[in-house]
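The complex appears here minus one protein chain, its other protein chains still in place.
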Amino acid sequence: MFVFLSRRLLFLVATLLVVSFLVYLLNEAAPGDVARKILGPYATLEQIALLTEELGLNRSVFIRYGEWLGGLFTGDLGYSTLFKAPVGEIIWDRLANTALLAVIAFALIVPLSIVLGVAAGMRESAALDRSISLASIITTSIPEFASGVFLASIFAIWLGWLPGTSTLVRDGGWSITSQLVLPVAVMVLYDLGYVVRMVRASMADVMREPYIRTAVLKGLSWPEVVFRHALRNALIAPFTVILLQINYLVTGVVVVEMIFAYPGFGRMMLEAALAQDIALIEAGVVVAVFIAVSTQILGDLAYMILNPRVRLR
Amino acid sequence: MTSEPSRAGAPSVLVFDEARISYRTRADELNVVPGFSLSIGRGEAVGLVGESGSGKSTLAFAAMGYLGHAGRLVSGRILFEGEDMAGLSAGELRALRGLRMAMVYQDPMSSLNPVMKAGAQLMEVPMRRLGLGRDEARERALAMLAEVEFADPASILERYPHQLSGGQQQRVVIAMALMSEPALLILDEPTTGLDVTVEAAVLDLIGALRHCHDSAILFISHNLGTVARVSDRIAVLYAGELVEEAPAGELFEAPRHPYTRALFNCLPGLARHAAIEGDPPSPGARPEGCAFAPRCAFAKPGPCTSEPIALRASGERRVRCVRLPELAPWTLPVPAATTARAEPPTDRILDVSKLTKAYRVGSPLFGLGEGSRRVQALDGVSLWAGRGETLAIVGESGSGKSTLAGIVAGLELGAEGVVRLNGVPVQHLKVEHRPEALRRGVQIVFQNPDGTLNPSHRVGYALARALRRLAGVERRRLPAEVARLLDLVRLPRAYAARKPRQLSGGEKQRVAIARALAGAPDLLIADEPVSALDLSVQAAIVNLLSELQEARGMTLLFISHDLALVRYLADRVAVMYRGRVMEFGPADEVFSPPFHPYTLTLLSSVTARAEGQSEGAGEGPEGATLAVGCPFHHRCPYKLGSICRDETPPSREAGAEHRIACHIPLGELAAIGASSEEHGEENRDAP
Partner (left out) sequence: MSTGSPILPPGAAGEPLPRTAELATLWRLLRSPVGALGLALVAFWVAVALFAPLIAPFEPNANDYLALADPTPSGVHWLGTDNLGRDIVSRLAWGARTVLVIVPIAVAAAYAIGCLMGLLAGYIGGWADTLLMRLSDVILSFPVIILYMIVLAHFGPSAINVILAVAFTAAPSVARIVRGLTLDLSNRPYVAAARLRGESPWYVMFVEILPNARGPLIVDGCLRMGYTTIAIGVLGFLGLGLPPDDPNWGGMVKDTYALMSVYPHMSLIPCGAITSLVIGFNLLADGLREVAGDE
């Protein structure tokens, strides 16, 4: 167990280094550009050369990457050229906003997907299974921008029950809570179907296992068979998948944030990418990769705990 | 053949009355069991024998009222303790299951819930069904585990299924089924897939339990020999129809139906050229009249092929054959004379000396340091085969016999030791790096017929490719050569256009043999070539291999778990156990005393006791590796003492070419062998 954890943590650090370096390299491919980006199109060549010198941009990319890395450890994430502010001041606010959406969505997705997936998978090919499966396929097939448009046109424009934008500012008399409803709904709608299908597939597999037959032929009641014998086995495989959704919910919701003008992490990254704001991109990438790899580790750990067969003695 | 043939006195626990069972498929309805009648009296043990697809498991699940969505009882009745199962509500059915009727089936690992401890699964019946408290349930579980011969029941309760060996798992499953003293216990292939010695132990256990519990038993198996050990009465099933039913003794004395007789003739080791040609019909294509007629040597067009055949009863026996009165009385086929070669082989085509190979086995998911351990697959293996001979390597799973084959063929590399093919050391050469002549010289026929042929390729392509690569046949001569190969293995030439999924298991094995023979190899390795086939198909394949070996003068390395099967096939036999050669020598010497105790275990029913104790001690067949000592010491009934555990046994010369690795002096081994052969003869009468 200990070896496993330390290996995975080592991999996490290695991934972070590799990825951040690659991104660094990508953005630094043309060194003159950085100063140009900061100073804008009307700066003179002298001004650019001066700033390049000042920022140390003409030194080797490895040295500058090393410096950036050093800054990372002292908590200095660099300066955002886009927002004209230290990266640290921007990124945590945005991340907190996104995390708010993610937590609510996750809290809905987990129980819903388990209930629906288990209900569908426990009797394969029954009417309930067919309807849940079909509904999941259809909801996962709707791109987020499309479901955003569909939901907004129904609930914001046609019915007028909810706000069409979620800027987290109390304008137009809409409470913060009401502003969260549509973004969360889009996220849940898009993601839920996928997880439901995973749970359903696993449950259906388990229900075909001979040990379920054993339980039935022992004369146990249907709820006993499902809850005592099938459920835990059926959740082993999808558990990792469920945890990986955290990853999507935090770093993959650019579109939702765009549609609803939500001041979140994804939109910040899009703006940074379009403005070539290196410091902000780097910091965002490190955060994103950190979240991705740590959810993976968490998923593997959970798998080991749930499955006695791989529990290390 | 109306209603149940009631047994004198005993009221029937289970009655099939003209039960007709079908499965709905997407296309149509498949009639798996066309009409089946059988009754099982209180406390009686009835064996049901049939090949795969004969409908025997369907009948078992029908008896439990568990046919799934697709299956249904079309007509007829199934009565349990006098009540018609069709009339029971779901609740009433549930009340019977687990309490009045219980079932054990094949593959115990998958019949136990992997995330629940054995104890929790055992205690479920008393707690949830009988309403007992936790402590009382635990007491019952412990008592039942002791009854199925676990030495330390308390530790078993705390284990997860994967922490038990196959034999232990099956004993837990049997204990679970007996928790509520059911009136009917159905055992569906309970020992299939277990090692021979473990199987013997489980069978003995079932036999012993019968006398302490008054449960009636329906014992289902594909294996006549297995059924015979626990049954009072035996019913033989073919293509869903009962073809013969008789008290076990009577049936073994004189099987009547041609199919039953053919099955007896196929029993391994009894005779050589007694194969049943062809395959059993699939339920969709059951022929008119007698289903066995197309494969029956006595079938007569007309009476056998037009009308449904009725069961005829005489005494306690029922037989479904119109030509019964005309059939000659059955005689036990005379075992073919051992094909002892007059002159000893001139040279050794294969010479293995002190071959050692270890694997690292990690936890399958993460492959980490902690869960991994070393498994000694081969430990100082020495054996050889002369040119043109058949060498049989016999051993249970985990004996290293397939690893050995892999190293000889160059599919994996051995760690230490020497393997010589035609005098050339090859143990360090992977097949990809072997010189072409050497590579062509060794071919393999594999165990699993389903994986042996590439499902994407037609038979013709598979054979043509082998001909081109192994024999360098020109493109334009390929079709003729493919046809020749198909003739050789007695398959129709039209099969060249078929895909593997259109072939039966036996046909696939024939194609695999043809493919292996494409380049006329010097050494053909047959790795359990028939163990996955039905009994009636096995003999034909073994015969084919043996004939081809003789006709072509090639060397056959025949790997098997079944000592009896190789008896009349092999010139030389190596008996392996956990990576070591326990005994090696000419076949007639290996099959006569002195025996290695393990050989004796494989040959006789001494197995049971030995296995029972060792399994109770918690040592599975793939237990820890050992560097010294005899690997068989903790199962050996003749163990001398600590010497067997601590010192590697010497290799004793029992004959010029006969070695036995045992601490027991040869004289004593000979005495043990002689005395147990007498016992063995008694058992052998009722195989």
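Lettered A and B in written order, each chain numbered from 1.
As a convention for this text, contacts are C-beta pairs under 8 Å (C-beta built on N, C-alpha and C of every residue); 3 or more make two chains touch, one makes a residue touch a chain.
It should be emphasised that the depicted structure is a prediction, and the values quoted were computed from it without experimental measurement.
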**OP:** Check the whole complex and report which displayed chains the hidden chain contacts.
**Re:** A, B
Subject >> Residue of A:G164, A:P183 or A:G299 in touch with the missing chain, whole complex considered >> reply: A:G164
**OP:** Could you tell which one of B:G119, B:P153 or B:P283 touches the chain left off the display?
**Re:** B:P283
**OP:** Kindly state which of the options B:S306, B:N454, B:S642 or B:S675 is in contact with the chain not pictured.
**Re:** B:N454
**OP:** Could you tell me which of B:L391, B:I444, B:A540 or B:I672 touches the chain that is not displayed?
**Re:** B:I444
Subject >> Hidden partner chain, residues of chain A it touches >> reply: 11, 15, 18-19, 23, 26-27, 29, 133-134, 137-138, 140-146, 148-150, 152-153, 156-157, 164, 210, 247-248, 251-252, 254-255, 258-259, 266, 269-270, 273-274, 276, 281, 284-285, 288-289, 292-293, 296
Original post:
If you put the missing chain back, which residues of chain B would it touch?
Top reply: 23, 25-27, 30, 32, 51-58, 61-62, 66-68, 70-71, 105-107, 188-189, 192-193, 222, 282-285, 409-411, 431-432, 436, 439-440, 442-444, 446-448, 451-456, 465-466, 469-470, 497-499, 502, 504, 512, 515-516, 518-519, 532-534
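Methods note: only the chains that are shown with their structure count from here on.
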Original post:
Per the centroid of Cα atoms for each chain, what is the distance between chain A and chain B, given in Å?
Top reply: 52
**OP:** Could you please specify the touching residues of chain A with respect to chain B in the complex?
**Re:** 1, 3-4, 7, 125, 209-211, 213-221, 224, 228-229, 232-233, 236, 300, 303-304, 306-310, 312-313
Subject >> chain A-facing residues of chain B, complex >> reply: 64, 66, 69, 94-99, 102-103, 105, 107, 110-116, 124-125, 128-129, 160, 162, 173, 176, 363-366, 368-371
